[in-house]
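What you see is the complex with one protein chain gone and the rest in place.
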Amino acid sequence: MITPKENNKLIYFMENDIAERDVTTELLEERECVAEIKAKEEATIAGLDEAELCFEYFGVQVKRLVEEGSRVREGATVMALKGSNKGILQAERTALNMMSRMSGVASLCAKARELAEGSNVRIALTRKTIPGFNEFDKKSAIIAGIDPHRFNLSDMVLLKDNHLKFFKSVKEAVRKAKKESSFSKKIEVEAKNKGKALKAAEECPDIIMLDNFSVRDAGQTIKEIRAMNKKVLIECSGGIDLNNLKSYIELKPDIVSLGFLTKSARGIDFSLNIK
Amino acid sequence: MITPKENNKLIYFMENDIAERDVTTELLEERECVAEIKAKEEATIAGLDEAELCFEYFGVQVKRLVEEGSRVREGATVMALKGSNKGILQAERTALNMMSRMSGVASLCAKARELAEGSNVRIALTRKTIPGFNEFDKKSAIIAGIDPHRFNLSDMVLLKDNHLKFFKSVKEAVRKAKKESSFSKKIEVEAKNKGKALKAAEECPDIIMLDNFSVRDAGQTIKEIRAMNKKVLIECSGGIDLNNLKSYIELKPDIVSLGFLTKSARGIDFSLNIK
Amino acid sequence: MITPKENNKLIYFMENDIAERDVTTELLEERECVAEIKAKEEATIAGLDEAELCFEYFGVQVKRLVEEGSRVREGATVMALKGSNKGILQAERTALNMMSRMSGVASLCAKARELAEGSNVRIALTRKTIPGFNEFDKKSAIIAGIDPHRFNLSDMVLLKDNHLKFFKSVKEAVRKAKKESSFSKKIEVEAKNKGKALKAAEECPDIIMLDNFSVRDAGQTIKEIRAMNKKVLIECSGGIDLNNLKSYIELKPDIVSLGFLTKSARGIDFSLNIK
Amino acid sequence: MITPKENNKLIYFMENDIAERDVTTELLEERECVAEIKAKEEATIAGLDEAELCFEYFGVQVKRLVEEGSRVREGATVMALKGSNKGILQAERTALNMMSRMSGVASLCAKARELAEGSNVRIALTRKTIPGFNEFDKKSAIIAGIDPHRFNLSDMVLLKDNHLKFFKSVKEAVRKAKKESSFSKKIEVEAKNKGKALKAAEECPDIIMLDNFSVRDAGQTIKEIRAMNKKVLIECSGGIDLNNLKSYIELKPDIVSLGFLTKSARGIDFSLNIK
Amino acid sequence: MITPKENNKLIYFMENDIAERDVTTELLEERECVAEIKAKEEATIAGLDEAELCFEYFGVQVKRLVEEGSRVREGATVMALKGSNKGILQAERTALNMMSRMSGVASLCAKARELAEGSNVRIALTRKTIPGFNEFDKKSAIIAGIDPHRFNLSDMVLLKDNHLKFFKSVKEAVRKAKKESSFSKKIEVEAKNKGKALKAAEECPDIIMLDNFSVRDAGQTIKEIRAMNKKVLIECSGGIDLNNLKSYIELKPDIVSLGFLTKSARGIDFSLNIK
Partner (left out) sequence: MITPKENNKLIYFMENDIAERDVTTELLEERECVAEIKAKEEATIAGLDEAELCFEYFGVQVKRLVEEGSRVREGATVMALKGSNKGILQAERTALNMMSRMSGVASLCAKARELAEGSNVRIALTRKTIPGFNEFDKKSAIIAGIDPHRFNLSDMVLLKDNHLKFFKSVKEAVRKAKKESSFSKKIEVEAKNKGKALKAAEECPDIIMLDNFSVRDAGQTIKEIRAMNKKVLIECSGGIDLNNLKSYIELKPDIVSLGFLTKSARGIDFSLNIK
């Protein structure tokens, strides 16, 4: 499902790529043809909706051969196309770049999700996404079974260390947030060490983020928070990647979030071949 | 230097990130403060112009402590800020995400450029960039001394395999391109094997791209093309990464282009700390 | 504080009002002048930030004589202007229309808030706002001490009756929401009668909305929910206006939301007088 | 009939309301369904074109059960829908908010028009509309048989008191307007009292606006203007609402304009019910 | 005076011209410099506001040496610039193209206005302007003392032959227009011959357009209309250029409009020289 905002962005992306005119494609006679898109490496697929919109903009018919979120092997054909050679060639790069980045994020997310399988820990993104591409990064994560976390600054109250410096105490900050923020928003507090985390827990925010805690400190802190406050959700974040993710999951926080999943995602290679 | 197009995009990126309102920052009293941005890992820095524009949009004064393209160590302070806490906190994420992606691309590009040092081979990007972020990916490469290659489909004639299928021969294709395309555009032809490359070379396009050639085949083909046509530029592309780049450079083509540099770039971690 | 999105909208609003050219103002010699904006009726003031931006776009200096959210009497001067007559006259109508609608919403909200004073009940808007003007309607409410409720469909999960029809039971719906929605979002369930509300309460969503309950039914339902589930927030909504708001407040739900506050807000009359 | 400008605005309105993604609707299985929209109170209907565009954007088929401008009773079904539950639910709020505001304006306008029936007096809006929603407010009035007055500052010359301060006399102002403005624009002059109105009438503008005149003063002034100048149209404006409108109509000016019709319009309640 | 709409368009024009990046200017060291803009041919100058905005966007200081609408000789220096070489060079082409087209229209308009001097006939444009450039074409005409005529379809009722085909008679059409159109709009009727013009005159529209009348027929028709209806304005249009304009002026219609003034305007040559 493509939102109106995504729809407008995708057309703008093509406008950027085609620019004044496709000086190569205009040399061709227009002809009907068929084409296939293949994954050139193993991947968790995302971006099919987006690629489809690009091709359909030019009247090209699209048949999906795999579903969003499915795992495919190297060489798998993921999409079949039928339509004007000029349409296919003009949409090609935007469509493939969408699939490349989105499947790249989805593939890394899928690995993280696998590490969490069997646990009740939720793996989440952060807001460390590509500017202007944020909703597509988030969507790729969702497709791969990962929690998108907040989309933007309007979505949730998250009192980070830089915010807390302007309050007398975390107590004052959380109380102000509870009083002045909408009931419809959750309130999360970032803590830099166990002491601060426990202080925060006393004020019962919805979520406490243990930021940049070592596995050991995180473990101890989670235990102590659980002892005093059963309701608050605990999120581990900061410096986590696929190497140490498992250790954090084993501490059974509610959420582990990784900037790594978007920051370190590599694009997946796809190729489009006209037959 | 920020173009009008980049300026509008950056404001739109902030519009996307702040969305309806920053529900956390609005809890703060407005106060003047100072802050610093640090690189949390070694990096080639790019995105300072972009970050500066974000902060200045909110009236925050920016002092750069390093230059675009400079190599910094882990922990280096790259930018000092002075202004409203609310302004700094609203611009923070967009500014840091710009620096993260752009420095990530620049850092990978810098490694590729180093491998080419001492040779006359030019290292280039491809069009495998993030949709909507293309000019920033290209700019990051330029900052790191890498050739951006064409920006979009309007920039150069590049007859790829998928285009050539609609011509009787590469000869017909190049001749048509020379006749119908603007003299202001270069003409490049993609070849999938030595035979096709030599056929292409006979037609004297500006550039021949050896696509997905093994090092060995590329070497042989370059030699034969040089023997018959001294003027045509030769570009190696397809399946090249930092591991095999050196081998391609040693063949002394004119250009080696790598989708790898944008597709596999990892974001660099930066942190903003209000004092 | 004006967000980038609001800033762009305000300039667009002026673009709409001035259109091709202000055919009256262009007949004037340009001169420096001073002007005043007065409230022609008692009001809770909102929209000063927005009016200021409009005038400053044309280089007009603005001095506020009252604060956002203050209550003023009929005839009160709320803003003093100094600058070009042409600038003042071109910005006038957009600035005044912003203040009129925003103060209208704020004034009605202020009345609702007064009725809730002394209680712990939070009064909230709904999403029944003017399309394209939603963030300004919400902001007016916030200025008047009213909870904006969710801004848009991305903000919170709210399972309304029309959604529940596509689930086997409210149980299935809430469980799916808890499992698939981001931990960063609250989950609210709308209930049409006591039986459904109690069923919903069993599933522990964050909030239960009693939709279109009579005061009597609402009272009974709140009592029973509180008995079984102390944590869930209870929101009364539907058919509530200033006449019956007090009765709902007395039931001590957590939230009472009123579409009335935006749907029935009358614009406040302001006049701008050049001296 | 929807103009290109209105079309783009409506899609933008939905983009604002859906924002990143509809986090509730995405929990549903997609299914075909039928739904109905009912008026929950008596109303003059407007906004059907706009609602239809919203639903059709998502592929939902629309059948109108009443016409734009028709008067319906409480409970009347105005529109039947058939299509994807997801489409219906995503378009719902924007569609209903359009109908609510537009029917609200139309309903108030219809009351004003009824008071004028049997007379030749034309009832008109002013420019006191919601910023960004101006064309829809105007369209609602037209649907209800009310004159929209000028749409924007480019539409007509209207020399208000604030403009006249920069001329030596109304004579100078009108003469300058006649000389310098396009023949395609009408010229109207606002007068604050009888003396000024008569001075204005001597210069034969197309229209004289009696601004904030008591019924008595207006009556006397109309008589005197008619005696000296049969061609000039006379508009009464300022401080007129449904209570005193009839008295002004009885004075037989050509036009009575009321900011009241847009400023005081209450939104009409509509509900959408999926069966 | 630049409207918000014009301001946004001008920035967009520069965005179009600079596109991804100015690949020539970026080769330069940034330096302060001074430059001059000269008219390379005699011209009536327009577009100074627009050029100024372009340069100031890049922080370049502008000093005007002539006024909008002034007549300059070949070689006259019209603007002096001081600022960054990079800013001047990036704004140059858009600024000069604005001045070229706008001065071109103004120069042709000035010639038409001279032919009308001493008469009371008003010379006007039509809507035959460059799409997307309409307000600038109209503004150029105004600067040269020419009536812009209506800006767009929203500005005035103009019943052309193609509209009249859908009415039983011109009588029905004008009566419908008078009844249903806003009092704020003028009503004009196009007539193809004397008979139709006289029929139209009986209905007293505000303006009658004699479309494509020979000078002789126009003269006779004007006489007969004046005899029966002193108030209606008469506009001659269609097939008029600088060769026959004088003959139409001598017939003393109220307006003569010429598509010729925008359709046949040649751009004026300007050059920018950095010292």
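Details
Think of it as A, B, C, D and E in the order they're written, each chain with its own count starting at 1.
Note that a residue touches a chain if its C-beta (ideal position, glycine included) is under 8 Å from a C-beta of that chain, and two chains touch if they have at least 3 such contacts.
Note that the structure is a prediction, hence the values are computed from the model and not measured.
When the missing chain is restored to the complex, the residue among A:Met1, A:Ala19, A:Val34 or A:Val66 that touches it is A:Ala19. Screening E:Asn7, E:Ser119, E:Ser181 or E:Ser247 for touch with the missing chain picks out E:Ser181.
Take subunit E: the residues that touch the chain left off the picture are 9-10, 12-13, 16-25, 27-29, 31, 35, 85, 88-90, 92-94, 96-98, 100-101, 104, 127-134, 151-160, 162-163, 165-167, 173, 176-177, 180-182, 185, 259, 262-264, 266-267, 269, 272-274.
Seen across the whole complex, the unshown chain contacts subunit B at 122, 124, 147-151, 154-156, 182-186, 188, 207, 231, 233, 235, 254-255. With the whole complex as reference, residues 1, 3-5, 8, 135, 138-139, 151-152 of subunit D touch the missing chain.
To be clear about the criterion, only the chains that are shown with their structure count from here on.
Ranking every chain by how far its Cα centroid lies from the centroid of subunit E, the top place goes to A. Centre-to-centre separation between subunit A and subunit D, using Cα means, comes to 44 Å. With touch defined as above, residues shared between interfaces to two or more other chains in subunit A number as follows: 19, 151-152, 154-156, 182, 185.
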